[in-house]
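Only a single protein chain was left out; the remaining protein chains are all shown in position.
When the chains are written out, they are named A and B in that same order, and each has its own residue count from 1.
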Amino acid sequence: MKRITIDPITRLEGHGKIEIFLNEEGNVENAYLQIPELRGFEQFSVGRPAEEMPRITNRICGVCPEAHHMAGTKALDALFGVEPAPVVKKIREMFYSAFYCTDHAVHFYALGGPDFVLGPDSNPAERNILGVIHKVGVEIGKQVIAQRKRNHEVIQWLGGRGIHPVAGLPGGWSVAVTEEMRKEIEEIAKKNIEFGEFSLQLFADVVLANQAYVDLIVSDMFTEATYYMGTVDENNQSNFYDGKIRVVAPDGSEFVKYEPKDYAQHIAERVEPWSYLKFPYLKGGLEGLY
Amino acid sequence: MSEQFEPVIVGFLCNWCSYRAADLAGTARIKYAPNMRAIRVMCSGRIDPQFVLKALREGADGVLIAGCHPGECHYVNGNIKAIRRFILMKKMLRQLGVEEDRVQLVWASASEGTILAAKVDSMTEQVRALGPLHWNETVLGGGNGHNAEIAEPVAEEV
Partner (left out) sequence: MSEKPKLAMYWSASCGGCEISVLNIHEHILTVDEVFDIAFFPCIADFKVKDVEGYPDGYIDVCLWNGAIRNSEGEEMAHLLRKKSKFMVAYGSCAYEGCIPALSNLTSKEATFNAVYIDNPSIENPDKIFPQEVTTMPEGDLTLPKFWHTVKALDQVIDVDYYLPGCPPEPPQIWAVLQVIVGALLEGKPLPPKGSLVGHSGVAVCEECPLEKSEKTIARFYRPYEIVPEPGVCLLEQGIVCNGPATVGGCGALCPQVGMGCRGCYGPLPGVEDQGAKMLSAIASVIGAGEAGMDEHEIERQIEEVVDTLVDPAGTFYRFSMAKSFLRRANTNGNGKGD
């Protein structure tokens, strides 16, 4: 059996390798995504003070430390039985939204973007953010850089540091927002909206206008109908900071909606001997789909 | 095994009191365990916790800190700093899995040769009962960390 190894997988955070086995006809017999890394946060956090968890678990990921920091902070709210004051929730949500604006820009342009902007037949040596900038021009590159810069400034103002924020406290937040900051953040938020619209237009011009790309993207090779999960408010609108977890089935119907604290009733994890990473799955979902 | 385990105890003794106490034990020909290797420092307050940890890492089975009685420190309160560090260090050593009796502190004035000798005797027996520490070999698998794998410590009752 022919074997193709892709090592490492790239343009994401983390480690992985893919082993693809081809049968005699040259078709894929089976493929395995193996994750060769384990750090063991679950265990080495034991014995650490609870209030340090947001500052320890943010190191689970340095691309999205804000997410882990916020999860840890909300866990502290629950642990201490404290309902944060409305202003605390607003500051946290503002901080978190700035994170989304920079993080999505990174995904769109640097991580996922190169596949779409440069195409699947591009030279692997150029299929990256620098290749994207070379193709769409340095002016657009500067806009992406500016987007990240202003939102990371907000993250630093509100979270204490640009990467691995520190401000989360049980029921609170250690940074207050001044009127000056608020005004600047409002301006930044407006620029973020412009940038979002700009990016969608760029996608339309570079990707959606190219029929060959579109045919590829919607083809069987690149499409998998899965369940979809996100945090929503009472109107089922996306809210990144807080809300209920809503799961939508491949046919678009609502499968379940639950309080985050009830996660163990809906999600479980399996183990395979060929990967250090476990396999979280939706309980009661379609068999074989995760 | 017929050979008894002889603990290696590194002692940090302050110049003005405890080192003189050790001297006195010598001139008075007091017999006591030879297991403590004395290192003279000007004051017990000079003892950086790094010294203690380095000694444990590099082969010591125990470390003794010795200084003047509180109120008698040549530098007024160097020994107070020493005991503050000692107490906090004990708490940390517990988390690192180093047995309580391996790091001890004694106050001994220049005339208290017998007290110092008695402490060395009792500590030697306590450490002998605990067995060798050999941190580098048993806990770190030997070498300088350039080994391919570091051995799991042998499960022992602490």
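We take it that a residue touches a chain if its C-beta (ideal position, glycine included) is under 8 Å from a C-beta of that chain, and two chains touch if they have at least 3 such contacts.
Small disclaimer: the values here were computed from a predicted structure and weren't measured.
S.K.: For the unseen chain, which displayed partners does it touch in the full complex?
M.R.: So, taking every chain into account, the missing one touches A, B.
S.K.: With the missing chain put back, one of A:V117, A:V154 or A:A167 would touch it. Which one?
M.R.: Of these options, the touching residue for the absent chain is A:A167.
S.K.: In terms of residues, what is the contact footprint of the unshown chain on subunit B?
M.R.: Contacting residues on subunit B, toward the hidden partner: 48-50, 52-54, 56-57, 69-71, 73, 76-77, 79-81, 83-85, 87-89, 91-92, 94-98, 107, 135, 138-141, 144-146, 148-153, 155-156, 158.
S.K.: State which residues belonging to subunit A touch the missing partner chain.
M.R.: 1, 3, 6-15, 19, 21, 29-30, 32, 34, 36-40, 42-49, 51-52, 55-56, 59-63, 65, 76, 80, 106, 110-111, 124-125, 127-130, 133, 138, 141-142, 145-146, 148-149, 152, 156, 159-164, 166-167, 169-170, 172, 174-175, 263-264, 267-276, 278, 280
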